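For reference, the structure discussed in these notes is given below.
Excluded from the complex is one protein chain; the other protein chains are retained at their positions.
A, B and C are the chain letters, set down in written order, and residue numbers restart from 1 in every chain.
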Amino acid sequence: MNPENYLYLSSILFVIGAVGVLVRRNAIVVFMCIELMLNASNLAFVSFARLNGNIDGQVVAFFVMVVAAAEVVIGLAIIVTIFRTRRSASVDDPNLLKL
Amino acid sequence: MNPIVPILFLGLLAFGFAAFSILAGSLSGPKRYSRVKLDAYECGIEPTPQPIGGGRFPVKYYLTAMLFILFDIEIVFLYPWAVAFDQLAIFGLIEMLLFILTLGVAYAYVWRRGGLEWD
Amino acid sequence: MIELLAATPQTSTGEAVAFWCLAPIAVGAAVMILLSRKAVHSALWMATTMIVLAVLFIMQGGIFLGVVQVVVYTGAVMMLFLFVLMLVGVDASDSFVETLRAQRVAGILLGAGFGVLLMAAVSRATFPEAVGVGAANDAAGGHVEAIAEAIFTRYVFTFEVVSIVLITAAVGAMALTHKERLTPRRPQPEQSVDRIRSAHPTPHPSPGVYAQHNAVDTPALLPDGTASEASVPDELRRQGTVRYTELEAANRRADEDGERE
Partner (left out) sequence: MRLELSVTDALAETPWWLSAIKAVVIFGFLVVSTLVMIWAERRVVARMQQRVGPNRVGPFGLLQGLADGIKLALKEDIIPTAADKAIFILAPIISATTCFLAFAVIPFGPVVSVFGQETALQLTDFSVSVLYVLAVTSVGVYGLVLAGWSSGSTYPLLGGLRSSAQVISYEIAMGLSFVAVFLYSGSMSTSEIVSSQDRLWFAIILLPSFLIYVVSMVGETNRAPFDLPEAEGELVGGFHTEYSSLKFALFFLAEYINMFTVAALATTLFLGGWQAPWPLGGAIWAGANDGWWPVLWFVAKLWIFMFMFIWLRGTLPRMRYDQFMKFGWKVLIPLSLLWIAIVATVRAVSNEASIDRQDILIWGGVALAVLLVVSIVWDYVSGRELEQPDDIDKPFDPFGGGHPVPPLPGQQAVAVAVVASPSNADSEVLDA
C-alpha cells in the first residue's frame, strides 16, 4: 500500500469539512466541521513526518492541536453569548451581536 | 504496531460482553407496557414538561470544561518534559517553570474573577 | 519516469489491511457529521472520526501524538462541545429556509471541485522513500524523548507563545461568559437562620392538593377552588408555565381585563 493514500484520505476529510462549513446552518456543527478540517491537516502533517523521516511534522501537528483547542474555547464562548442573548444558535444571527 | 493489537482483543471482548448483556437485558425480563411507566422519573410525581435546562443556562459547566482543556494541555506538555528531564536539565527546568507561571497567571485570573465558585 | 515507478514505497501488509478498514469508517463518520439531524449525534460522529484518526497516527509511528489526540481532542475539546450542546443547541434544529438561493448545491459542487484539485496536486507530487520516524526516535533515545527534545530545544519560542495563547483563551472565555454575582453569596448557616426567622419556615404546600395532577407546575386548590400561589415554585411563576385549571385561568383573564380598563 502506497503511504500517499494517507494524503488522499486527509484531502477527502478536508473537503468534507469544507462542505460542512458551507452547508450547515447550526453554528456549533459548523464549528465542528472546522475542527474536522484541522484534524485532516494534522493527518497530512503526520504523513509528511513519516515520508520525510524527521519528527518535526508530528511536533507541528501537536502545536496545531493545542492552538485548535484554545480556538474552540473562544469560538464556543461566542456561540454561548449569542445563544444567551438571542435564544438561537443559528448561523444567521451573529450580526445581532453588534451594538 | 504489534503492541496495539492485544488491546484490540480486550476491547472486542469488553464490547462483546456489553453488547451481549444489553441484548440479553431487552430479551429476558417481562414486557408489560404502560404509559406511565415510560414517563421520566421525577421522584414519583408527574413529570413537568420543561424546556431542557429551563431556559436558564448554567454557565459554570462551560467554564469548568474550558479550564479542563487549559490544564489538559498543560499536562500534555508536562509529560514529555518530565520524561526527558535529565537530558533537558537546567534549561528545560527554567522553560517549564516559565510555562507553569504563565498558566498560573491565567489560573489566578479565573480564580480572582470567581470562575471557580460553585453556588 | 521508470525510476519513479520502481521506487514506489510499500508499507507492511498489516498496516495496509488496517488502513483499508479504517479509512472508510473515517470518511463515513465525517459524512455523517454533515447529515445527522441532531447536533449531539454529529458530535458523536466527530468523536469517532477523531478516534479513527488517532489510530491512523499511531500506525504512522506517532504513538505519542495519537494518544494526545484522544486525551486533548476527544477527551477535552469534544467534552466542551457536548457540554455546550447539551445546555444550548440541543433543540436549535436547522431552519430549512436557505437565505442564499441553492446554497446547498453550490456548497457541494464547490467542495467537490476543490477536492479534485487537491488530489490532482497530491498525485502529481513525488515523495521520498517512506523512511518512517524510527531513525529520529532512536537518535534521541525513544519516541517521547525525541518529541520532548524537539519541543523544548528547537521549538522553545513556540512553546512559550502557546502559554500566552492559552491565557488569552482563558481571559476571553471569562470575559464573554462569566457573570459577576449581583447579590453576595449567603452561606448555608445564614440561609437557614433567615428561613427560620421568615414567616414561612415550613415548606410550601405540596402541589396537587384537590387538583387533578400532582406535577410540580400544578398549583394546589384552596377550598373555594382558587389556586394557591404558594404551592408553585416562583421560578415557574416567573416563566409563566403554571398549569391553572380552566376556571382559574378564566378568572385570571377576567381580573387582568378588569385591571386594564
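Quick notes on this one:
Basically, a residue touches a chain if its C-beta (ideal position, glycine included) is under 8 Å from a C-beta of that chain, and two chains touch if they have at least 3 such contacts.
Please read these numbers as outputs of a predicted model, since none were measured by experiment.
In the full assembly, the chain not pictured is in contact with B, C, by the touch criterion defined above. Listed residues C:71, C:108 or C:222: the one in touch with the omitted chain is C:71.
Contacts to the hidden chain, counted on chain B, fall at residues 2-7, 9-11, 13-15, 17-19, 21-22, 24-26, 28-32, 37-43, 47, 50, 52-54, 58, 60-61, 64-65, 67-68, 71-72, 75-76, 78-79, 82-83, 85-86, 89-90, 93, 96-97, 100, 104, 107, 111, 116-119.
Take chain C: the residues that touch the chain left off the picture are 38, 40-41, 44, 47, 51, 63-64, 67-68, 70-71, 74-76, 78-79, 82-83, 86-87, 90, 142-144, 188, 196-197.
Quick note on the criterion: only the chains that are shown with their structure count from here on.
Averaging Cα coordinates per chain places chain A and chain B 21 Å apart.
Inter-chain centre distance (chain B to chain C, centres taken as mean C-alpha positions): 12 Å. The residues of chain A that reach two or more other chains are 66, 69-70, 72-73, 76-77, 80, 83, listed in rising order. Shown for chain B are the residues in touch with two or more other chains, namely 57, 59, 62, 66, 69-70, 72-73, 76.
Note for the complex: chain B touches chain A at residues 57, 59, 62, 66, 69-70, 72-73, 76. Touching chain B in their complex are the following residues of chain A: 66, 69-70, 72-73, 76-77, 80, 83-84.
Every residue of chain C that touches chain A in the complex is listed here, in rising order: 8-11, 13, 15-16, 19-20, 23, 26-27, 30-31, 33-34, 39, 42-43, 46, 49-50, 53, 56-57, 60-62, 64-65, 68-69, 72-73, 76-77, 80-81, 84-85, 88-89, 92-95, 99, 103-104, 106-108, 110-112, 114-115, 118-119, 122-123, 127-128, 130-133, 135-137, 146-147, 150-151, 154-155, 158, 162, 165-166, 168-170, 172-173, 176-177.
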